[in-house]
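Let's look at chain A:
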Amino acid sequence: MTFTADLCHEDRTAVLTLTGDLDTPSAQVFQDQMQRAINGQPDRLVLDLTALRHLTSAAVRVLVVARQKLADEVPIILVGAQTGVERTIRLIGIDRSLVFSDARPGDR
Partner candidate 1 sequence: MKLRTRTVGTVAVISLSGELDGRSTLDGDQVLDLIPRQGRALLDFTDVSYLNSRSLRILLLVYRHAQASGSQVALVGLSERLRSVLLAVGFLSFFVVAADVATGVALLTNSPEASATA
Partner candidate 2 sequence: MSRPVHVVRDRIDSFPTDEVGGFPVRPGRPFPFGATLVPGGVNFSLFSSAADALSLVLFRLGEREPFAELPFPESCRIGGVWAMTVFGLDYEHVEYGYRVQGPAQPRIGDRFDPSRVLTDPHARALSGRKVWATPPQPDDPFPHRARLTFDDFDWEGDTPVRCTHGDLVIYELHVRGYTRHPASDVTHPGTYAGLVEKIPYLKDLGVNCVELMPVFEFDEFDNDRVNPISGDRLMNYWGYSTLGFFAPKAGYAATGRYGMQRDEFKNLVKELHRAGIAVVLDVVFNHTAEGNENGPTIHFRGLDNRTYYMLTADGQYYNFSGTGNTLNCNHPIVRDYILSCLRYWASEYHVDGFRFDLAAILDRGEDGTPLKSPPLVEALSYDPLLRDCILIAEAWDAGGLYQVGTFPDYQRWSEWNGRYRDVLRRFLKGDPGTVGELATRQVGSPDLYRHRGAHASINFVTCHDGFTLADLVSYNDKHNEENGEDNRDGTDDNSSWNCGAEGPSDDPQVRSLRLRQMKNAMALLLTSQGIPMICAGDEVARTQRGNNNAYCHDGPLNWFDWSLLDENQELFRFVRACLAFRAEHPQLRSSEHPCGEDRDDVGLPDVSWHGAEAWQPDWSAENRLLAVMRSSAGPNGPDHIYLAANAHWEPQDLSLPELPGECRWHRFADTSAAAPADVSQPGAEPILADQHQITIGPRSLLILVGRPLPAPDPTALRSIR
């Protein structure tokens, strides 16, 4: 399934919704969208991973760089990460600087 990364801004929150398989070729697409999200200087970055099936370490690198570029006070919130995706992130050890959530902030 092809990878897509939709970006939208809601107030001061940047929301990136990812779908499909995030593999090495599509990592570039992810990186570009991530950069656009960061350029908007959001107070909060939400990554909606509900429809994301697979995450490679190339994509993890994009996350790591995003964490470095954003100020410490800007939380990166991962919403709806599937078990396999969450596990990959934990095994690499960057989970400590991210927030996992079941629902998007503001969703009820």
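Here is the rule we use: a residue touches a chain if its C-beta (ideal position, glycine included) is under 8 Å from a C-beta of that chain, and two chains touch if they have at least 3 such contacts; residues count from 1.
On how the list was made: all candidates are chains of the complex that A comes from, given by their letters.
Treat the numbers as computed from the prediction; the structure is a model and nothing was measured.
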{"item": "Candidate from this complex that touches chain A, chosen among 1 or 2", "value": "2"}
{"item": "Residues on chain A engaged by candidate 2 in the complex (per definition of touch)", "value": "57, 60, 87, 90-93, 95-96"}
